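Removed from the display is one protein chain of the complex; every other protein chain stays in position.
Moving on to subunit A:
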Amino acid sequence: MSGFSSLNTATTALWAAQRGMDVTGQNIANVNTDGYSRQRVDLQAMGGTAVPAIHSVSNGSDGGVAVEGVRRVRDAFLEARGHLETANTARLTAESAALGQVEENFREPGRSGIQSMLTDVWSAFSDLTTNPLKLAPRSQVIERLDTLAAGLHTTRAALDQQWDQTRDGLAVLAADVSTAAVSIADLNNSIRLATLSGLPVNELADRRDSLVSRLAEAVGATAVPRADGVVDVTIGGTTLVSGTHAIGVRLAGSDNPDGVGTDAPRLVTDPGGTTLRAGGTAGGQITALTSIVPGYRTQLDALARSLAGSLNAAHTAGFDATGAPGGPLFDDGSGTDPVDLSAVTAANLTLRVTDPARVAAAGISPAATGGTPSADARNADALFRLSLDPAGTDALYRKLVVSLGVESSVATRNLEVQSVLSAQVDAARESVSGVNLDEEMTNMMAFQHAYNAAARMITTIDEALDTLISRTGLVGR
């Protein structure tokens, strides 16, 4: 123990306090940075001999303070939980948004939806009942049937467009994921090298973890920590980033909604082609591509088929203004006879009867009324009565809209619940890793005082040495 060693002790205290203030400054600077984890200085008292021996003794007051390291304060369990919840929220958001868009495509309830077009058609048939000989109500029937077919085309086209847009979005997302995976692998490499050479890696690790969070949100990726500070990233069990190596992701599968059944759109590794069990936004979009949009598309096609089937059947039972038996009203646009109902979809539903005189309003054949076409309108009434069929097209359509409403409202509610859950986990993460300004201010003061005290220590020892050097040994001078 000597005066000089006390100076050393004071110096280490100065360094430690300075480092403490540095870290506090860094924390305050990043108070609003996304993905930043607050840092703490780990201090350790020095001194004491590791191996006590008779000739190597320490009086215990020799030493000082050492900065053991600067630690990121974070909870790995909460991070993993956070990734999981973020992925779920993103998946539900994508699904709920897809259902919301489908709802918009159907434009119900209102005056521009298919329901109102159907109602117009039934009214036209009833009007035809009161005036089967006039051209006007016959033309009205033709026009309204045509409007209905056009309405079905529009809705179907809107669904197809939604499908295409979602697929494009997913392709872009896959490219983003590939880029992020490469970045993570690069950062892993830097972190490993820096760790091996004992350099600080906190900021690099923060950047990498924020990329992992982004991957969690995009494809439901999870991170597995490895030695030397690197993490592996997996998607549904398939490794995307392994240490310093990354593989890409690409979108595979049909680029046409008709091909969903045989070649469903999916994310695969590139190279490799292994199908990924993607979650997150990608998972939601894949659900939209493989089940939500194609599901309502199929239901709409079934509706068109039911409409064509029931109207054709009723129409062929009647006789038109020229006395000829009525032909099919709708077909699939190919003009084949008889109409191949299984080929009819909402996209190709075509009105075959375009001549108003060919609308079969009469229910009684000319042969039964003396050879001339009659003014009977029983068949027009029969066509109107299709609207009263409890299992008819209207009921089918209502069922479709209601099931869409239920599915969409359930998705919205699930999303709300999930958002609350996600917010709680985020808050918990923030509570561990976030920067609290009050705390930083307090720490700053503590380190400032420590610095001041250490400086005073040096002054004191300086004065003591000065006394020793300048004032002693002057006796007799």
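Heads up, the rule we're going with is that a residue touches a chain if its C-beta (ideal position, glycine included) is under 8 Å from a C-beta of that chain, and two chains touch if they have at least 3 such contacts; residues count from 1.
Note that in this section contacts and distances are computed from a predicted model.
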Missing subunit (named according to UniProt) among the choices "Cobalt transport protein CbiN", "Flagellar hook-associated protein FlgL", "Copper-binding protein MbnP-like domain-containing protein" or "Cytochrome c peroxidase": "Flagellar hook-associated protein FlgL"
Residue among A:A343, A:L388 or A:A464 touching the omitted chain: A:L388
Among A:Q44, A:S112, A:T130 or A:T354, residue touching the chain not depicted: A:T130
Residue in contact with the excluded chain [from A:L404, A:V425 or A:A450]: A:L404
Residue numbers in subunit A that touch the chain omitted from display: 31-32, 99-100, 103-104, 106, 108-109, 115-116, 118-120, 122-123, 126-127, 129-131, 133-134, 362, 364, 368-370, 372-378, 381, 384, 387-388, 394, 398, 401-406, 408-409, 412, 423, 426-428, 430-432, 434-438, 441-442, 445
